[in-house]
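Only one protein chain is missing from this complex, and each of the others stays in its spot.
Up next, chain A:
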Amino acid sequence: MRARIWGCRGSLPAPGPENHRYGGNTSCIQVTEGDTCLILDAGSGIMRLGRFLGPDVKEVHILLTHLHIDHTMGLGFFQPLYNPNVKVHLWGPTAGQESLLHRLRRYFSPPLFPVKMSELPQHPEVHELGDEELTIGNIKIRSQFICHPGPTLGYRLTANQKTIAYLPDHEVLLGSSDFPNDPEWTSGFDLANGADILFHDGAYTSKEYVGKMGWGHSSIRDAVLFGKMCKVKKLSIFHHEPTRTDDQIDLLYKEALRDGNFQFQVEMCAEGNVYEM
């Protein structure tokens, strides 16, 4: 299984020379295993991914964690959607009342976007997910609702006994009782438990989190504690604040590791990173 990061910024794209190393595109990870191509979220990073997809790719599955704009803003610029020879599947959280298709159509309509879904050469196939398991090609997928405003899923992908957990927007402290001592009562635990790599929200410093509780994101410290509780092999901190420069992210990384005697690797995720498992 191979994972490539096309965007790991949170909330808003943040291009600029001061963000060159960690990148400015919002959430998007490409996961490939043999002929299977999955894309986790359709943030602004998916535009560039679309340009680099090989001509042999005939089917793409996009797994959306939720419909906040930083996770969907790239959809309309994803070139394979305009190629009649490519079948695109869109997977995302069910909301109980309004269908996922209707909610996605809001994005594909004026004034947000000029092209309607019905005008695409091949209408994407839309699939709703809740807490469930499915298999796409060679990859086994588990989806589960996690703590973030609005219906939001986290994903666990497994192939060849290697596991990727993806919880880019997750307020773990609010979704847990007695954190980090009670896995049974912690949102997202089953998804991340024992993962080879966990991509997890670490938008804030601990000090910032105090003023932003309930906004749906975690502090770097809580992300590290969650990784420790889940006994992951590697934690890649995701959803960097758009105002954060490379140098500031480096500083946060040093601070996060200062007290650490971790049994696992911790890194700040960067656009362009590739993980082979």
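Criterion: contacts are C-beta pairs under 8 Å (C-beta built on N, C-alpha and C of every residue); 3 or more make two chains touch, one makes a residue touch a chain; residues count from 1.
The rule we apply is simple: contacts and distances are computed from a predicted model.
> Assign the chain not included in the display its UniProt protein name, restricting the answer to "Aralkylamine dehydrogenase light chain", "GXGXG domain-containing protein", "PAS domain-containing protein" or "Peptide/nickel transport system permease protein".
The correct option from "Aralkylamine dehydrogenase light chain", "GXGXG domain-containing protein", "PAS domain-containing protein" or "Peptide/nickel transport system permease protein" is "PAS domain-containing protein", the UniProt name of the unshown chain.
> Considering the whole complex, which of A:13, A:74 or A:175 touches the chain not shown?
The single option touching the absent chain is A:175.
> In the whole complex, not just what's shown, which of A:19, A:32, A:72 or A:144 touches the removed chain?
Once the missing chain is taken into account, the touching residue is A:144.
> Mind listing the chain A residues that contact the chain we can't see here?
Its contact residues with the unshown chain are 93-96, 130-131, 144-147, 151, 174-177, 183-190.
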